[in-house]
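To start, I am sharing the structure in question, which I have written as structure tokens.
All protein chains of the complex are present and in place, except for one that has been dropped.
In order of appearance the chains are A and B, and numbering begins at 1 in each one.
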């Protein structure tokens, strides 16, 4: 709500409605943690049930995974920079870093889709075994989140260009940055408990 | 596309054909009625696009009552079928469908919306807020719930009902053993409704944490607000699990994955595990707000502050933790070994402790109170002993070794009906009688209320008490019939007679609503029960902005103490400032429609059509993203005018309770 503006705070915290939205989004992230935890639990239970199909060490490729990790990790960093420059009211740097973030995210998505297509060509599909079902759905859910984030970010860039930095656009930018960092956190666990775990044995 | 058009309408059975005709006639009647009375615009402006928490609450309650009716019919059909041994009223398949829809509807589409409805109406008023934190999201929550509920409800006439029980255990619920589309309805309709519930949880956490009246610290919040807060936290913690479980079920059924199948490494018990990881907290999601309602009602009608407020808060917070670590007690018989079963046995028994604390708090609140036997209070009084029966049998079931005997018998069915009916349904009735004047500006008839109460409570006990004994004798649940030699017949008959009394009780309630709408006096005061919390400080029915001036809170039971201090409701004109309110929006309704269409196509496994419809969802999200509507202001003049209408007639209104 437009009343109750506190100019001593960063733009995204200035209005009461903004503070409500930011808290609400944090709580939504709590729900997202539970959602991904459930997918990890499923993978934890089914991850070794290969049903005679390919095993992790048969299909995982370290190089591809590392490139994906670096892309996403860097995009989380550049997203942080975008918010940093937003707080300095530097629209140009904000947009620059944010667009870089998106490009890195798109690069990650490209790599992931390529990886999936590669698996499918090797006969490792979602229907092959319980391991692959849980693998594809866990990774796919993360990938779908990234895709959604990219579409959302494009909408936001249009709004930033239309309206400049206002408490509302700043709040939206801040919230999407939380979302983006969160996706990176999820990826860290995917890297550890899916890829590295699968390649250790 | 995979739709087989000739299989869409379920035919043959006279019961179903009758329902199909009745549905068509009802829809025609509603459309003709709305057109004839020129009410389409009114419906759109006042209800379909509203973001007002009170109206959303009322829509939840109306849906809940309708679903109660549907679920109740299912229950009666089951009771009719089992009234005598070897009856042929329903066949096994039909019986399976009916106990499935009965369970799903009663928990998710009756108990949930009735409680969320009361939360919507009451909580913002109790904390002195003008609306919830995200009014439009709140509307979206309702419409998604409604969309899911309607999608689920058409299943029995369009395509066939789900028939694998409300728990939909695999492998039975999988494509291999349930090839029809019935269980697709389960997976998809519950998914849509569940999204709405998750958003409600987030909305209420933020509302309660951030929008309380000045001076209302957490430990000065009314108990119903506390229970709503903890319920919302459990919703946010538990519903994503169900989201995932249902999605995996959808993948298994629609796309041939192997999460829960018996082949290719799937684990059928993984479904049970995920289901109960959600469904046990779900029990607390429906029971905690009910506890809050009883706390308000008992305090009001005992004329005393709630006894042991602090211990009450500690015990509900404790439940937020314990409710997450008891789920395995629903499938001890899977035999996960002594360590697992012992652990969950202990946690389950532990959870009886905070619940016991609450029971004693309510009893001590009543002790030496001047108890007024209003209908609302009667429900609260009946709740205590009936719920204790449910609770104690629950502790019996908690013992893993003993559970091997009780598992899947009617003893269990009787147990959870003794928990959920006194716990939730009595609470909803208590809450409706109590807050009805706040919602509508007139009372429900107390005399009819008492008929309703006695018929319902007696009917409930006659229906479910025999089922304990049937269960102990070995009658299993979900069996559509039994032999004459089993000796079950007399108790089943008693139970069936009880269900008729129960149904008459519910009918009296519906009649009471009708009667009161037509004949009840409209001059009810803002505080007809001489109550204790802030919602009674403002008009009945509540004006759309709730409070002309947000009250200042100094202690628990703030309004009661204001009255004791002789503070009047007189407003200083200079205190009135313009009020900011959110604008209505048609977007939530639109989203419900596109979600419903997408869901419908998915149920019929028409993937391309579903994908096309899903574009509509994305479009809705984008439109929302570009929506910069910031609401509007209510002018001081309008507020003054509105406030005069109810504050001036004060002398002419009567308090219902003398």
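Keep in mind that, in the parts below, a contact is a pair of C-beta atoms (placed from the backbone, for glycine too) under 8 Å apart; a residue touches a chain by one contact, two chains touch by 3 or more.
What we mean here is this: contacts and distances are computed from a predicted model.
When the unshown chain is looked up in UniProt, the name that turns up among "SirA family protein", "Quinol oxidase subunit 4", "Cell division protein FtsX" or "Spore coat protein CotJC" is "Quinol oxidase subunit 4".
From the set A:113, A:144 or A:188, the residue in touch with the chain omitted from the display is A:188, counting the whole complex.
The chain not shown here is touched by just one of A:66, A:117 or A:144, and that residue is A:66. Considering the full assembly, A:33 is the residue among A:33, A:51, A:91 or A:111 that touches the omitted chain.
Set against the missing chain, the residues B:17, B:76, B:209 or B:371 yield one that touches it, B:209. Mapped onto subunit A, the interface with the missing chain covers residues 9-10, 13, 19, 22-23, 26-27, 29-31, 33-34, 36-38, 40-42, 44-45, 62, 66, 69, 73-74, 76-77, 79-81, 84, 87-88, 177-178, 181-182, 184-185, 188-189, 191-193, 196-197, 199-201. Taking the whole complex into account, subunit B touches the unshown chain at residues 209-210, 233, 237, 241, 267, 269-270, 273-274, 277, 320-321, 324-325, 327-328, 334-340.
Convention: only the chains that are shown with their structure count from here on.
With centres defined as mean CA coordinates, subunit B is found 34 Å away from subunit A.
For subunit A in complex with subunit B, the residues that touch the partner chain are 1-3, 19-21, 23-24, 27-28, 30-32, 34-35, 38-39, 41-42, 45-46, 49-51, 53, 126-131, 133-134, 136-137, 151-152, 155-156, 159, 163, 168. Residue ranges on subunit B touching subunit A, taken from their complex, read 133-134, 198, 201-203, 205-206, 209-211, 236-241, 243-245, 247-248, 251, 255-259, 263-267, 270, 274, 277, 580, 618, 622, 625-626, 628, 630-631.
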